[in-house]
Each structure stands twice: as structure tokens, then as C-alpha cells.
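One chain of protein is taken out of this complex; the other chains stay put.
As written, the chain order gives the labels A and B, with residue 1 at the start of each chain.
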Amino acid sequence: MHSGRRKALQGAGGLAVMGLMAAAGLLRPTAARAEWNKEAFTTKSFADAVKAMGGSQPTESHDILINSPDIAENGAVVPFTISSKVPNTQSIALLVEKNPNILAADFEIPQGTEPWINTRVKMGQTSRVIALVKAGDKYYYNAKEVKVTLGGCGG
Amino acid sequence: MNPIQRAVSLVCAACALAAFGVHAQSSTEQEIEKYRQQVGEENPAELWEMRGEALWKQPRGPKHASLEQCDIGLGPGVVKGAYTVLPKYFADTGKVQDLESRLVTCMETLQGLTREEATKNHFGSGPKRSPMEALVAYITSESRGIPMHVSVSRPEEKEAYEIGKKMFFYRAGPHDFACATCHGHPNLRIRLQDLPNLTDPKDAQRAYTTWPGYRVSQGEVRTMQHRLNDCYRQQRFPEPGYASDAVTALTMYLAVNANGGKYNGPAVKR
Partner (left out) sequence: MADPMKIRARMEGDLVEVKVLMAHEMETGLRKDSSGKLVPAWFIQNVTATCNGKTVLAAEWGPAVSKNPFLSFRFRGGKPGDKVAISWVDNHGDKRTDEATIS
């Protein structure tokens, strides 16, 4: 449905509608530009996710810090703070290896924004959690295991 | 210790030993504590508080009136600190009322809603929002930092307290359970959950002043009535009626036990 809507918007008629909506203040340019990498969000493995995000062979880096509790009481809400000391960090993605789809979220870090993100994700079960950083045309990652005492996917 | 408590603590001790060993158990507790602290720092209940404040001020019902003139304990329109004096006796209804019961009264008298309309959808679920949960979140949040000081100076209030106390210790049902079975003794737990001893002021304060709460497991704000219903369900009792005198009485007993504790809700709960 979403990709269909986007296709419609890419057509000439779509652009006219978008122009009208923007003029009416209904649509911000940033929202209209939004892309969603469906391929990456349907992958199951780390390698496939990295590939779908346009990278390959990420290097392990301890300049990426993952701060979270080692044990989550409830997998429905697991807090993570990810920060990167990798120079020129352009994006930070959070992946949960044993979730039905591995990629949870991908944050683009523009110039002037700290490579630092605090958010919360669901974990279906105990899993390795990976933070993936893009810097230039290189990809780096770090990982940690988080134990879940109660799964967070409606169980 | 009665046999049920002994069984509860034995089972718990056995799980703990089997799964982690005694030493590892303490680091597990520390990590769970770290988890609770981090989750508690940013509370989605704030979304309910925001919605509740808008609902409080929004004209609704056949009389097209807001709730801003509602007396929830400290006089018409006073929200700040009002939760810390509830439940209390209200002369206009001639009854002791808790927050949820009092809000129903105001929806009836000020907004002209029927009781049925006022209590409809009292426990929300996803996009089916509950106005009551939002209002309760807003009103309780306005009492943060203020000590509980619930009065039993009127005979009606004293009576509610005594009835609540009876309910707390009343053992029945297929499991021969009372509230007190889990919450009337020190140092009990179920798996990783410490069970507060609600007859002890310190435990009662900590428990009572953090409800209502955002339930991480449900992604919803739940009120004190919802919490009490959960206890009755676990005792295999029928659920008490919404905003009923029975719930007010039990709440009265718990609130008085928590007197002196600084209110600190809505909190985050598991």
C-alpha cells in the first residue's frame, strides 16, 4: 500500500497534488521525501540486511557503544542507547538477530547531529543485538547479547 | 507462614537456585533493576496525561460542559494535589468516593452523561482509547511530589476503611485466597516480582504512590481499579463492579496504609 502510494506520488498528477498539499501546509517537504527500505526490513540475516542497506562485509568496531540492560524483564520494551566514535558516522542501524525480521530501525545522522541515539525496541526472545554504523562507504558493527525473560511479541 | 506462603517461597527459591545459583541471582536482580530504571525514565504515560488534560478542559456530553468545575477532593476545579486526599467523603453524593468513582459523578452531573456512557470503555485497548484512563493519568500526575494524606476522620470514611480492611483479609474462592495471602507478609515474591506487603507502611507507600501505571506488557496506562481487578482475577474471584463502593473501600484501606508517602505516579509497571 505504501509503495503504491509512493508510485502515485511520483507520477505527474502526484506531484501536482503534493504541490497543492505543500502549499496548503499539509505536507512538509521532509515527509514527502521519505523513503522506506522495504527490502532491508524484510531480511532475516545480518549479512542480507547489510546487503539490502547497500553495504558489504562490515568490520567489528569497539568504537560503537551499545548501552542496554543485560536482561530485559519484558521484551515489549527494551531500551538501547547507541553511540559511535567512528569518524564521519552517517547512519546508525539497530538489528535484533532473532526477531522475525532482523532490522529494527535505521537512523540517518546528518552533519551537526551527534552519532547518539536512544530508543526502545521489541525483542521476541533472548538475542544478539547489533549496532551497524555507516561511515563513508564503509560499514562497522558491534554486538551484545540481551536476555529476555518475557518475549515482547504478543506472547 | 501459612502453607500457601511456604509453598510460594519454596517454589521461588527453587527456581532461583536452579536457574542461576545464589550468586548469579543477585546480579540478575541488579540487571533487572537497571532495566526497570531505564524504562522508568521515559514514561509513555505522559501521552495519556496530555490527552487527559485536554479531555478535562474539553466540553463534552449533552450539557456541553468541561470537567473543570469538578470537585475531586479539594474543591471545584482544583486538580493540584487532589489525588492525595482520595478516597474521601463527598457531601453532594453522601458517599466516600475514589478518583474514578468521583469522575463518573462529575460526568453525570456536569456533562449530563448517563452512568453507562461515563463508564463505557473504562479500560482502553489500543486505538479504542479510554477517556477515564487519560483523565486519571492527568489528575494523578498533578499530585506528583505531594505526600498522601487521606483522612478517616468522618464516620463514613472510617467505615469504608474498615470494610476495605475486611476485604483485604477475606479468604475465599477455589484457591482459598485473600489479598493478604500475597500482600500481607514481608519478603514474598513470585518469580522476579517482589510482592509488597501492603500492611507495612513502607511497602504500602511504595506500591500505592506508583499507581496508576503504564503497563509495559500491555502498552496501556492502567488505573488502580484495573490493578485491583487483576488481583481479584488471580484469586479466581469475580471482578468487582467498575467504580463500585467495594473498590472504593479497598482503595481506602490501601491509601490510608500509604499515608505519608510522596505520590510519584503514574509510574512504569511491568
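Some notes on this structure:
Methods note: a residue touches a chain if its C-beta (ideal position, glycine included) is under 8 Å from a C-beta of that chain, and two chains touch if they have at least 3 such contacts.
Please read these numbers as outputs of a predicted model, since none were measured by experiment.
Note that the undisplayed chain, when the full complex is considered, contacts A, B. Note that of B:P62, B:P76 or B:G219, the residue touching the chain absent from this view is B:G219. Residues of subunit A in touch with the missing chain: 1-2, 5, 28, 30-31, 34-37, 40-41, 76-79, 96, 99-101, 103-110, 112-114, 116-123, 152-154. Against the chain not shown here, subunit B presents residues 42, 44, 46-47, 50-51, 126-127, 219.
Just so we're on the same page, only the chains that are shown with their structure count from here on.
Across the complex, subunit B is touched by residues 68-74, 76-79, 120, 149-150 of subunit A.
Contact residues of subunit B toward subunit A in the complex are 28, 31-32, 34-36, 38-39, 192, 216-217, 219, 270.
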